[in-house]
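Below is one structure. I have some questions about it.
Here the complex is missing one protein chain, while the rest keep their positions.
Labels A, B and C are assigned to the chains in the order they are written; within every chain, residues are numbered from 1.
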Amino acid sequence: MTLATGRPFLMIPGPTNVPEEVLRAMHRPAVDIYVGPLVELTDNCLRDLKTIFRTQGKTFIYASNGHGGWESALTNTLSRGDKVLVLDSGRFARGWGEMAAVLGLDVEILPGDWRKAVDAEALQARLDADRDGAIKAVLVVQVDTASGVINDIARLRKAIDAAGHNALFLVDTIASLGCVPFEMDAWGVDVALTGAQKGLMTPPGLAFVAANEKALAAHEHADLKTQYWDWTFRLGEEHYQKYCGTPPEHLLFGFREALDILMKEGLDASHRRHRLLGEAVRKAVNVWAKDGALEMNILEEAERSNSVTVVLTPGLDPAALMRFCEETCNVKLSGTIGEINGLGFRIGHMGYVNAPMVIGTLGAIEMGLAALKVPHGRGGVQAAVDHLTSAVSE
Amino acid sequence: MTLATGRPFLMIPGPTNVPEEVLRAMHRPAVDIYVGPLVELTDNCLRDLKTIFRTQGKTFIYASNGHGGWESALTNTLSRGDKVLVLDSGRFARGWGEMAAVLGLDVEILPGDWRKAVDAEALQARLDADRDGAIKAVLVVQVDTASGVINDIARLRKAIDAAGHNALFLVDTIASLGCVPFEMDAWGVDVALTGAQKGLMTPPGLAFVAANEKALAAHEHADLKTQYWDWTFRLGEEHYQKYCGTPPEHLLFGFREALDILMKEGLDASHRRHRLLGEAVRKAVNVWAKDGALEMNILEEAERSNSVTVVLTPGLDPAALMRFCEETCNVKLSGTIGEINGLGFRIGHMGYVNAPMVIGTLGAIEMGLAALKVPHGRGGVQAAVDHLTSAVSE
Amino acid sequence: MTLATGRPFLMIPGPTNVPEEVLRAMHRPAVDIYVGPLVELTDNCLRDLKTIFRTQGKTFIYASNGHGGWESALTNTLSRGDKVLVLDSGRFARGWGEMAAVLGLDVEILPGDWRKAVDAEALQARLDADRDGAIKAVLVVQVDTASGVINDIARLRKAIDAAGHNALFLVDTIASLGCVPFEMDAWGVDVALTGAQKGLMTPPGLAFVAANEKALAAHEHADLKTQYWDWTFRLGEEHYQKYCGTPPEHLLFGFREALDILMKEGLDASHRRHRLLGEAVRKAVNVWAKDGALEMNILEEAERSNSVTVVLTPGLDPAALMRFCEETCNVKLSGTIGEINGLGFRIGHMGYVNAPMVIGTLGAIEMGLAALKVPHGRGGVQAAVDHLTSAVSE
Partner (left out) sequence: MTLATGRPFLMIPGPTNVPEEVLRAMHRPAVDIYVGPLVELTDNCLRDLKTIFRTQGKTFIYASNGHGGWESALTNTLSRGDKVLVLDSGRFARGWGEMAAVLGLDVEILPGDWRKAVDAEALQARLDADRDGAIKAVLVVQVDTASGVINDIARLRKAIDAAGHNALFLVDTIASLGCVPFEMDAWGVDVALTGAQKGLMTPPGLAFVAANEKALAAHEHADLKTQYWDWTFRLGEEHYQKYCGTPPEHLLFGFREALDILMKEGLDASHRRHRLLGEAVRKAVNVWAKDGALEMNILEEAERSNSVTVVLTPGLDPAALMRFCEETCNVKLSGTIGEINGLGFRIGHMGYVNAPMVIGTLGAIEMGLAALKVPHGRGGVQAAVDHLTSAVSE
């Protein structure tokens, strides 16, 4: 019994739904890379990225994925042997730390828990102890899609300041930018990076990095620099330099459309949308969770991301549930990865996602719980609808 | 407060959602019309249309919309002055009758009600009275998207047979084929017609007509024939004759993809899907309807179509509700038309539509009812989910 | 030995090359047919069609191919038994006449030659002889793609006027509008019609008809009217009436782009482009023709169309040449049809076609003539280039 024939619902934590307009903009011939419309498009994108990162700093566009953004942040600001402190709160922070180690950095992990956000007090304590300023950079992920956590970047900044520490503050906003508030300059973030394929609604293959004055000053002396990622080279006058070679034109044409969509909605409206949709998802999960067959991975409501929800499933086979959703409803969820691989599922609700997409997705899951005879509280979908109803009725 | 940025939900009773594969197949250069792949594609489409109409008769493809299909059915089988009996059950049956009158046919309307299906007994009575067989054809619409009714074609055929009447039986399946069971041969339908843009999931611009032996025999003597619609011409050997001129190539490339999707799912599965989704929509509407602010247009559950639901809104402004759904949720509903213009709204659930699309749409409507302070029973969405849950849990 | 991998060259006399922008505009979801952007688009297209037909009359858009346009022109203006005079100059005029006969019109053919344009003096003589005005309409094709002829519409109008005859003047501009000058009002054409897929650069599936005051007056009394084609119905207020049912939305979105391209270039510039390219093609053919293996179908230069060239091939197998062009060069030519089926080939050079497309096509043909050991004058391509060079150097 399938009710699946119809529009696919891609509800994974990235790559996310690509708007029709973005795909359409990519369906075109290539253009010259030295002169013509692409040159202006680059300028516009670099400028609008500042608006989105909320910074007066410099912005960079890479033909790469988000891991390339990581490498850009590290190699442009640090030197071999530098100590960096990785704030563990899930798989991606650790992954960034592993990359740092490969680069020859001295990586220290601030121990974390995959069910909680980073402990700002522990950060402050560690930095207090670093009397001689050995730690050159603090690395943190705003949202970790593996755990579903959101870290409080502003609060972490305050911890650094409270310790009077001078380390660079590098923030991965891959799974958060455009979805939740991020204030690069106001929060004192020195380097921020993201990718195209999450909140920015573009096919994967582009990374974006922003650097403030402090980061650019550190860049002067960083000895990890390599030309592909090098900010100085990319600040050159010639257009090809801005991409260190051939620009990824089609992705850029798509990205320009995506930026237009995001800026037309407005960042505040997008954040509000993601917040309400994230809350709606959690309302539903909480209803279903009554009998213990499933539970939220992140323990505290305040630490749960509005862009992705990670659900643990002690009382059911998550693969069976995901299979039901896909085969019966054409709703694609994601399995859990890393430490909790096979122990749950993930619902992506970031980027080009609206109320009926979320409600429909929750409906599919609730149908699946029943079809699989999983004990669960009924009425999860309605709880989500009621929550959204209250919000829009205010 | 908008939660709209995300995939659009096109929930109107046609044109309906076009699958990505169909649009992609249309995005290509033109081809020769005399030789090459288009010739084989035509053969395949004509053959698969027989499968879908459930007939051993002849099938025809027109560059036209559904009204062109109407004109084909009439002009190919009838002669000036012939009497035809139109079974009124909404706007489209009457529209077909108006077209017949323009052609010089003697049109009689079997009176109907826009809130009910055609009365088979009244049909039988009228045909009984037609002792000398003046009535040459009976015209009926299987589903009328203006009223949301579904007529029982098999039952109407029995009424004709019970009267021992020889009239041709012409059926418009524009808003029903692919969505609800239709058995051209088993039900004794002489001419059936449909369009591309409803259950067949293709952009508008194609009409399809099927004719059985009896219709083809009548065709021999019909004096309303014109070349554009003429079946004989289209049965010629040359490829261009099958379209009476240049084939609408891009629409055909798309239609081929849509046929593949439909036939892969299977007609039975598609009918079951539409039935369950239609029931789910009605479950929700019935919950909301408790306080009388809204009600189903069609009075009897058995006469409500599974491809479209028409809701009357005595207690609310339907335009405001539709505006809410579009602006806040990116869900596009349709206004009522014809006799009930401005008095309600219509939900299309035909073609490329699955469970989460319907659940999401119902969520948007329920949010709108609350936002507009319309008194209504809450829990409509959950009732729909529960209904689907039961179905898939069996 | 193939050199074919590369962009396909579609050089047939329709359907023609579709610009990227047009295909892109069609790659999108459907929209509501009653309200919204489609309504305005219809108005714009109807208005711009007047500009292109060069008329102050009424314009109509049909979901149909060009043969539908023929049927519209006839049924809207004539009555059963009316005599019409068809000016024979190739296959399509005769085809239109056959359609008229099926409709019950009394069709007379003014004899013509498939290698010449219509003889205006013969037309005048025939009309002079029609003392009692039995002839109600004169039918002519401006360009016949089967023969490659262009008829002198202004001259034929003068012949009608010289005879003092009152017949309607109906002109098929399917293979000419947008490519060569056409002046509906200035030339006294009463009904003109065309299709989307030739000079108008849009996928097939749309026909366009224009009618002046005299035609609209005749329309009042025409008894061949049927609703699908009926002008009166289509002049109604409601949007769906303008298409007698569901508009062919995707084709319309594409057509709007094509109109923009044509109007940006300008009609005069487009006519000049077609003239020079047509001349270039003929320069090449004339060079190749020196040894008699091939020759122009139309005998007089002044009667050769600038949108299509028909070449007879007494000294070679045209199928072999076309196969060479396609397999070795990815250039698609068209075979001859009708009376000269199998006796030559046709080069389409209408619509979205520029100088390098024509030069490249001629290069492929010249390569083919050599590869097939056909005796021919060499230097045809260069003659074409030289001709274009002179034109642009003035």
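One rule holds in what follows: contacts are C-beta pairs under 8 Å (C-beta built on N, C-alpha and C of every residue); 3 or more make two chains touch, one makes a residue touch a chain.
Model, not experiment: these values are computed from the prediction.
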Give me the visible chains that the unshown chain touches, in label order. A, B, C
From the list A:Ile12, A:Ala159, A:Ala211 or A:Ala391, which touches the chain that is not on show? A:Ile12
Which residue, A:Gly6, A:Gly57, A:Gly112 or A:Gly195, contacts the hidden chain when the whole complex is considered? A:Gly195
Among A:Leu3, A:Leu49 or A:Ala63, which one is in touch with the chain left out? A:Ala63
Can you name the residues of chain A that touch the chain not displayed here? 8, 10, 12, 14-18, 23-24, 26-35, 62-68, 70-71, 75, 98-99, 102-103, 195, 197, 203-205, 225-228, 230, 233, 243-251, 332, 334-335, 337
Taking the full complex into account, what residues of chain C touch the chain not shown? 1-7, 9, 17, 19, 27, 261, 265, 269-270, 272-273, 276-277, 328-331, 352-364, 366-367, 370-371, 373, 378-379, 381-382, 384-386, 388-394
I need the residue numbers on chain B that touch the omitted chain, in ascending order. 20, 24, 27-29
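Throughout what follows, only the chains that are shown with their structure count from here on.
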Let me have the rounded angstrom distance from the C-alpha centre of chain A over to the C-alpha centre of chain C, please. 56
Expressed in whole Å, how far the mean CA point of chain A lies from that of chain B is 44
Length of the line joining the C-alpha centres of chain B and chain C, rounded to whole Å: 36
Listed in rising order, chain A residues that touch 2 or more other chains are 27
